[in-house]
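With one protein chain held back, the other chains of the complex are shown just where they sit.
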Amino acid sequence: MQSLQIVYFAWLRERIGLPRETWETKAETPAELVAELAAREDRYALAFADLSAVRVALDQELAEFDASLAGVREVAFFPPMTGG
Amino acid sequence: MQSLQIVYFAWLRERIGLPRETWETKAETPAELVAELAAREDRYALAFADLSAVRVALDQELAEFDASLAGVREVAFFPPMTGG
Amino acid sequence: MGDLQIRVQEAAFDPGALLSDFDQLAARSGAGAVVTFTGLVRDLPGGGLHAMEIEHYPGMTEKALTAIAEEAAGRWDLGPVLILHRYGLMRPEEPIMMVATASAHRAAAFAAADFLMDYLKSRAPFWKKETTEAGDSWVAAKAEDEAALDRWRQG
Partner (left out) sequence: MGDLQIRVQEAAFDPGALLSDFDQLAARSGAGAVVTFTGLVRDLPGGGLHAMEIEHYPGMTEKALTAIAEEAAGRWDLGPVLILHRYGLMRPEEPIMMVATASAHRAAAFAAADFLMDYLKSRAPFWKKETTEAGDSWVAAKAEDEAALDRWRQG
């Protein structure tokens, strides 16, 4: 088991209803983590319904959904960025 | 015969030694005018020795050396521009 | 490599004051060309924008902007580089962000500023939300912004 800080931004934060949580997981990739979270409650399932609209960062670096979570402490989920 | 104001800038002005003069001419194009001026004195011949380094404007609009001088009042000769 | 200035702040800022300071730094670095981009809060096409709120990811934001500035400094021969981006609440017509680049010649200064903006748009963790009488809505990312990154992937 691995203890992760999970952080959410923008409409993902709003749909899930919290900005940050600690989560114990055996997930090896962000994709597995998403499946685990989506199975918890409807609000997670809803937030992750369309993964093409979700981006992930591992320890504050953009990553792919099939990247490894080994050694990672913070996972962030958020929509495509709209700065500038 | 046509009376032209001829103006010179940058190193053309310096080589010819004056910024502006009035000139009576039968030249029909800037190229004919240049030939006429170059025949006057060495300083003109020197200034116009390499026409690839000279630009011409007719009544303050860039023009070609074979453009018509009909109706023109001011002819300017100067090197390629270097603003910015 | 010139001085890289990265600022992420809630406070309003004055692009003119930043440019005055930046031009002095640029001139001292031997630059002859300075390019700036300023992003302003724009009203909606039909009007009615009350405010824009920008959320960001503290920690990652600074890292992402630094990485983008370093990438630009590696691609072009630059003097100082500035990236400033606000978060929080702002009103229509207020400046949101600014980038500034300096180089000996104009082509590099233009290309670097254009590059910084393309990467910042799609790779720095900022999210805009628009507030109107009818409610709040998150600004959607544009496919053209993602596509703009392809311009920098070859050559």
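Residue numbering begins at 1 within each chain, and the chains themselves are lettered A, B and C in the order written.
Operating definition for what follows: contacts are C-beta pairs under 8 Å (C-beta built on N, C-alpha and C of every residue); 3 or more make two chains touch, one makes a residue touch a chain.
As the structure is a prediction and not an experimental result, all values here were calculated from the model.
> For the unseen chain, which displayed partners does it touch in the full complex?
Over the full assembly, the chain not pictured touches B, C.
> Based on the whole complex, identify which of C:His50, C:Arg75 or C:Arg106 touches the chain you can't see.
Within the whole complex, the residue contacting the unshown chain is C:Arg106.
> So that we can see where the missing chain sits, which residues of chain C does it touch?
Looking at chain C, the ones touching the missing chain are residues 14-21, 23-24, 26-28, 30-43, 92-95, 104, 106-107, 109-110, 113-114, 117, 148.
> Please identify, in ascending order, the residues of chain B that touch the omitted chain?
7, 9-11, 13, 57, 60-62, 76, 78-84
Everything below uses one rule, namely that only the chains that are shown with their structure count from here on.
> So how far apart, in whole Å, are chain A and chain B when each is placed at the average of its C-alpha atoms?
Going by mean C-alpha positions, chain A sits 72 Å from chain B.
> Please report how many Å separate the Cα centroid of chain A from that of chain C, as a whole number.
Distance between chain centres: 26 Å.
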